[in-house]
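Missing here is one protein chain; the remaining ones are kept as they sit in the complex.
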Amino acid sequence: MASRSAPTTQSPPIPAGLSRDQLLQVYRYLRLTRTLEERLTALYRQTKVVGGLFRSLGQEGESVGSAFALERGQHRDFLSPLTRNLGAMLVMGVEPVQILRQYMAKAGSPTQGREMNIHFGDLERGYLGQISHLGDMIPVMAGITLTFKMRGEPRVGLVYIGDGGMSTGAFHEGINFAAVQRLPLVVIGEYNHWAYSTPPARQFAVTRLADRVKGYGIPAITVDGNDVLAVYEATKDAVERARGGKGVHFIEVTTYRRKGHAEHDDQHYVPKEELERWARENDPIDRYVKRLVDSGWADDADLKDIDERVGVEIDESTDACEGEPLPAPDSSLTAVYARPGAAPRLWFRDL
Amino acid sequence: MASRSAPTTQSPPIPAGLSRDQLLQVYRYLRLTRTLEERLTALYRQTKVVGGLFRSLGQEGESVGSAFALERGQHRDFLSPLTRNLGAMLVMGVEPVQILRQYMAKAGSPTQGREMNIHFGDLERGYLGQISHLGDMIPVMAGITLTFKMRGEPRVGLVYIGDGGMSTGAFHEGINFAAVQRLPLVVIGEYNHWAYSTPPARQFAVTRLADRVKGYGIPAITVDGNDVLAVYEATKDAVERARGGKGVHFIEVTTYRRKGHAEHDDQHYVPKEELERWARENDPIDRYVKRLVDSGWADDADLKDIDERVGVEIDESTDACEGEPLPAPDSSLTAVYARPGAAPRLWFRDL
Amino acid sequence: MADVTYLEALRQGLWEEMERDDRVFILGEDVGIYGGAFKVTEGFVKRFGEARVIDTPISEAAIVGAAAGAAHMGMRPVAEMQFIDFISCAYDMLTNYVATARYRAGLPTPLVVRGPCGGYVRGGPFHSQNVEAAFFHTPGLKIVYPATARDAKGLIKASIRDDDPVIYLEHKWLYRRIKEQLPEGEEVVTPIGEARLAREGGDLSIISYGATLWKSLEAAEQLARDDGLAVEVLDLRTLLPLDDAAIMRTVKHTNKVLIVHEDTRTGGLAGEIAARINEQAFEWLDGPIMRVTAHDVPLPYAPTLEDFVLPQTEDIVKAARWLAAY
Partner (left out) sequence: MADVTYLEALRQGLWEEMERDDRVFILGEDVGIYGGAFKVTEGFVKRFGEARVIDTPISEAAIVGAAAGAAHMGMRPVAEMQFIDFISCAYDMLTNYVATARYRAGLPTPLVVRGPCGGYVRGGPFHSQNVEAAFFHTPGLKIVYPATARDAKGLIKASIRDDDPVIYLEHKWLYRRIKEQLPEGEEVVTPIGEARLAREGGDLSIISYGATLWKSLEAAEQLARDDGLAVEVLDLRTLLPLDDAAIMRTVKHTNKVLIVHEDTRTGGLAGEIAARINEQAFEWLDGPIMRVTAHDVPLPYAPTLEDFVLPQTEDIVKAARWLAAY
């Protein structure tokens, strides 16, 4: 992205070695995430989304900030997001149209209609969607980073886990194994106050997620997850330490899930004032915009320009794929194995 | 047990509210454990033991000391031992002959030949043997103590877990659930330096097991597991706190597995000097005897008397059951369910 | 008499057992204030309190293990899996600990594990599973799978009262689709181990359960109308133990049998049923025992794919026609 105007000489220095271009890129990813989700909500209401819709409203900052700290590109760092880490996937280079296709189960979607939302991966470009069973990606990412270590590649893995998902046995086994092996893995624990309807106090008996990992012998810190640059800096630091052979690092990001578990959930169990306070006082995009503008790193026109381009991109992406076909029914039989190439079509279908 | 002589007036006071009689009972359980295991070893060498033999040599102190801190009897406290906690089972009132029958798979054994060693239970008398799958007893004991809490019964559960077993997902899920529910459960973590051939450094990345549980929000301490009275005191304290509604407590006991994983294991991976040093300097029974005698709480004659009686008991128990029959073959079909009473006998058996 | 859905019938059964027996309690994820992902336990925490309706951490092994411990001590726990797909995380606990407890060590373990299963709802590979085959192979467990509202209620009650561990499978496609008149006041308990003749006929038998029971009935209706075929339909209701007597009765009556299930084919229950029929009623067979099942693939998400992979009414019609003509 070309910068429209140079920062004024009065601006405070940009932190963490970022350039003004990068700051605007971060802004673009935040906006893209939110706008894309708003579009998905509209499509959901039109019943064009197949199945459920999972929003990350209010959490975009930690997804974007953390993923932005990775070295991205072919055969570089590797990321495994949860369903709510749409922003991280966009940072990794996933196109909005791929997400739209996934949610609408189109033939041309990354999983050819086989899996939902952001449950897909690209081993070359370094991301790997979760399966629904929470916790399972921690051991898998341990295996991926074990490979980096075995091969001596200077690559790092980043994986997300919720305040709820950390209760699973798979989480424990995976992070412990990675810690013992000193693997180059950064684990982002998302304290977003809810696991479906379950608050943290029913999920664990300590205060912070960073406390929760004290038994693994790894560094753990807590950052304000709605401060995008703080998340970026903390992750950058952890990533470079992991790359330098310092083993697993845990970062707790504090944030708030401002929508229900999925769109069908009316959040009746959430205190209304709490929700409103987070929306009003602690929206990660609002805070980032304020920081950008107050510091003079960008002005309203820069941001408006990005907003407009994002809007156009989402419109065009939607237009491009909305009319696309669903997958051909019997494409469902292929690729269960490398060989044979397809599962048998059952006898009653040919009567 | 009647005391032969009153303690001399010069003896230091007996700690932890124990009486002299109780001190001698503890000694008897220690001796009984070791003598019974020695007998089992002899029977194993004569191929009279079916399957493997798992010794607790060097660890008798923590088993006996911890179990002795429970209120024992019908519908009182509840204990779940691992295979190496033979001493704890004896303290709970299991008879040596039951153990001998189990190891020889006799019809009259507590499981009627269905399960091995100390894998059996008695819900009335408050003990429940493990299954082989490590970690699984933690959730089960959470359920047992949940029942105590739901019913308002002043009962406590005690469960053991190895330095290896703590790596399992079941351990994590179970202790976390118990911690959140503040259940009256005491967990004894056994740092005995080995999990089969695997040392702690390959099992976890912290130093102590007490560090390992820091994420659960429960009190955790480390005690010298080969100091019987220290284990007793620490457990007593944890048990009473748990009984008083203070939730889960963790006690790490440091000890050493002086035999191989099972009798077939030649321990070639164990540093010989380390093994010898533990045997020479840190045997829990030797240390206890020295403390008893040095403090004047008992004299050699007291102990010799107990040793002799234990020897007789083990001889008599062996004699009583060695000639007993194995279970009738088709008894294998009963009690898969409450109803029907037996699994069908398969057709080819009646041809 | 009132019209109640399958979901409401299940809810009633649970509620009545909670009222009747204070040893019964519920544990699972979001079962309390949220009332469960499908609202099966809506209102329960208000009536019965947090001590008897326990929101747990996301820990299926702990949920089932804790249920087992409580069951040993005389309680009657009902554990919910938010989707039955997550029961795989408790597979060890169920097959090794729970199923063997009575046999190994004489430990009574009367617990129920229940949860929404099945497809036809665009749930994708991890919110649509059928897990009966995973546990069917385990002596010591029982498995029930109601297809009707009456049995949704009758089987949850029987499961809670049973002295052994029961996996209760409820089909989410049926939750609000099936409505039935159920007697108020009068007790509805469906005995475990008894199949139900859902439709009588002499030309051919269809053996099924769960959602495909309805597709089988629909097919039978169509075959009666279009082909004049009298198709008998057996609703298994209990999958473990199977009701061999009822199965052989219908086979010996019609001499031709089609087994229909939603689950994938290889290793699905139809194999065992076919083997038993072959062993116990070989001489009565006028044609091969045939199976209509899902294809052997993970269940995909897109409607076109899911519809292709799962067995549909039309498949049953065609297969039954083929078999009738054999």
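Note that the chains are named A, B and C in the order they appear, and that numbering of residues resets to 1 at the start of each chain.
Criterion: contacts are C-beta pairs under 8 Å (C-beta built on N, C-alpha and C of every residue); 3 or more make two chains touch, one makes a residue touch a chain.
Quick caveat, the model's predicted, so the values are computed rather than measured.
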Among the chains present, which touch the one that was left out? A, B, C
Omitted-chain contact residue, chosen from A:Pro96, A:Gly169, A:Pro200 or A:Pro284: A:Gly169
Which residue from B:Leu275, B:Val289 or B:Leu326 sits in contact with the chain not drawn here? B:Leu326
Write down which of B:Pro15, B:Gly51, B:Pro154 or B:Gly244 is the residue touching the left-out chain. B:Gly51
Sort through C:Glu8, C:Asp55 or C:Asp92 and give me the one touching the missing partner chain. C:Asp92
Touching residues on chain A - with respect to the absent chain: 110-111, 114-115, 119-121, 123, 128-129, 131-133, 136, 138-148, 150, 169-170, 173-174, 176-177, 180-181, 335-340, 343, 347
Which residue numbers on chain B touch the omitted chain? 50-51, 105-107, 111, 113-116, 119, 131-135, 164-165, 167-170, 195-198, 202-204, 269, 326-333, 336, 343-349, 351
Since one chain isn't shown, list which residues of chain C touch it in the complete complex. 85, 88-89, 91-92, 95-96, 99-100, 103-104, 125-126, 133-134, 136-140, 240, 242, 264, 266-276, 278-279, 282, 287-291, 296-298, 300
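Keep in mind that, in the parts below, only the chains that are shown with their structure count from here on.
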With chain centres defined as mean CA positions, report which chain is farthest from chain B. A
What's the distance between the Cα centroids of chain A and chain C, rounded to whole Å? 37
Can you check how far apart chain A and chain B are, centre to centre, with Cα atoms defining each centre and the answer in Å? 47
Chain B touches at least 2 other chains through residues 169-170, 173, 176-177, 180
Could you say which residues in chain C touch two or more other chains, in rising order? 56-57, 59, 61
